[in-house]
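Of the protein chains in this complex, one is absent; all others appear in place.
Labels run A and B following the written order; every chain starts at residue 1.
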Amino acid sequence: MLEISHLSKTYTSGFLGNRRVDAVKDVSFQIHSGEIFGLIGESGSGKTTLTRMIGGFLKPSSGEITFEGKNLVKANAREWHQLRQQIQFVFQHPQLTFHPRRNIYFACAEPIRLYHLDRHISEKDMIRHMLRRVGISEDQWHKYPHEISGGQAQRIAIARALSLNPKLLICDEPTSMLDVSVQAQILRLLLRANEKYHVAMLFISHDLDVIRAVCQRVAVMHKGEIVETGTIEEVFGNPKHEYTKKLLSAHMEV
Amino acid sequence: MRRQRKKIVNRKNYILYIGIVLSAVIVLVTIFAPFLAPCDPTKMELSQKFIAPCREFIFGTDHLGRDIFSRVIEGSRVSLSVAATVVFFSAALGVSLGMISGYMGGTADMLIMRVVDVLLAFPTIIFALALSTMMGTGQTNLIVAITCIQWTRYARIARGEALMLKHAEYVEAARSIGNSTVQILGKYIFPNVISKIIILASLDIGTIILYCASLSFLGLGAQPPSPDWGVMISEGKDYMQYAPWMALFPGLAIAFCALAFNMLGDGLRDLLDPRLKEVVRTD
């Protein structure tokens, strides 16, 4: 469904652009529909640059991103408006995902207003329904992002992303800022969405335990390059690349 | 149970309160100027020239026998309306160009910021002098001249804010749920810019009143019969020796306005700038 081939992003800096940094270097992988694809990498390995290119926030230096046969690199603003409905994001810092001066209701109403989803049922009913799915009651509607906990904010962010019925959900470290018990709740929510609506996911994390518990296939990213790709069993059971081995040896048994 | 209570420091924003009161006084005086002025500010009574401040003419009279008190009050209208117009237009221009420049980046940013750099290289007064000489004197030209320089300050602030927010997670999240660039600028960037702009605008009113008094003093702004503070000081300087009140009172009025609006701006900054707010950590 999503195919990334030979994608690179190079930042140039300095006088006449003579200093070059390869944030993402020749990255290729595919995500099939309905699958959860894990991406492992430490901070600074280029994961975020990669997601920003898939989301169209950043132009790649070279390479192709194809989503259901459409070339995302060449898509114009109007095509993107339609594509955004199908590719949704869950970000790392749940409380920072929302407009700090607007309440939860506004945040949830926005996708409905932008895509005119309230043709059959009213906006209020839709929001009630979508927030109830993630266990947020009506008395939270008029709270501001800083008044709710990280776990609640992440649930709302997921509910909002799912309200557009996306085909692909890009989760950029969705639980790294959350506590263990909340992390389990959020991951269960994502797994249920995957089961029920067959949403494919690109799940980015540096926590190998989480990746192992959630994903079917996984890619390991190191310094902008993908060093290893395979199923969970292959990569975790029989790591080939030095970096993957090092990563696995850093595991701490509880 | 013994309990240790520590006094919570509660800084009252006195500067803001004083600023609000003083600015309100100025605005009220401006609005009700015709009712407050005891005489017609342009009526000449040559028999009554150079009267020192007394009970009848509390600020005295000038070389043409006009009541200085009435002229100072009437002059506030000229000064304040010029200042307000300049601030409004420069903020509107500066904010829109600055937000576009910061959010879009690339060529638009380059072009706008180079223009800003060039304009900022001129001292305001010199640039306004040059422009007024080119376009001729008069109030409209004065407004245009000062606006041409003043908008750059707003543009820089708006650009900085837009640049900072451009990569904020919530702005990217807003884009990801389908907001267009215009919607992002209006809904997400503008509300954050405006609080900074209000501070700058209130500080600016004082500065602009000074600028336009200076330019009028040099004969480039309002023309003599109209009761402008700068013009009044300019006229008064010739009689400094035996009628110092002619220049003194309009000068005090300018100082008072500058002070009032600066206090308002400072107070607003303390109120609106989140960095100065006390943060209570609970964990």
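For the reader, a short list of remarks on this structure follows.
FYI, a contact is a pair of C-beta atoms (placed from the backbone, for glycine too) under 8 Å apart; a residue touches a chain by one contact, two chains touch by 3 or more.
The criterion applied here is as follows: contacts and distances are computed from a predicted model.
Among the names given as "Nickel import system ATP-binding protein NikD", "Carbon-phosphorus lyase complex subunit PhnI", "V-type ATP synthase subunit D" or "Response regulator transcription factor", UniProt records the absent chain under the name "Nickel import system ATP-binding protein NikD". The omitted chain makes contact with just one of the residues A:S13, A:S181 or A:N238: A:S181.
Across the entire complex, the residue among A:S8, A:T51 or A:Q152 in touch with the chain not shown is A:Q152.
Contact with the chain not shown here comes from a single listed residue; of A:M53, A:A107 or A:L208, that residue is A:L208.
Although one chain is not drawn, its touching partners on subunit A can still be listed: residues 42-43, 149-152, 176-177, 179-185, 187-188, 206-210, 212-213, 246-247, 249-254.
In the analysis below, only the chains that are shown with their structure count from here on.
Subunit A and subunit B, compared by their mean Cα positions, are separated by 47 Å.
Here subunit A touches subunit B in the complex through residues 52, 55, 57, 77, 81, 84-85, 87-89, 91-93, 96-101, 110-111, 114-115, 157, 160-161, 164, going by the rule given at the top. If you check the complex, the residues on subunit B that touch subunit A are 168-170, 172-181, 183, 187-188, 191.
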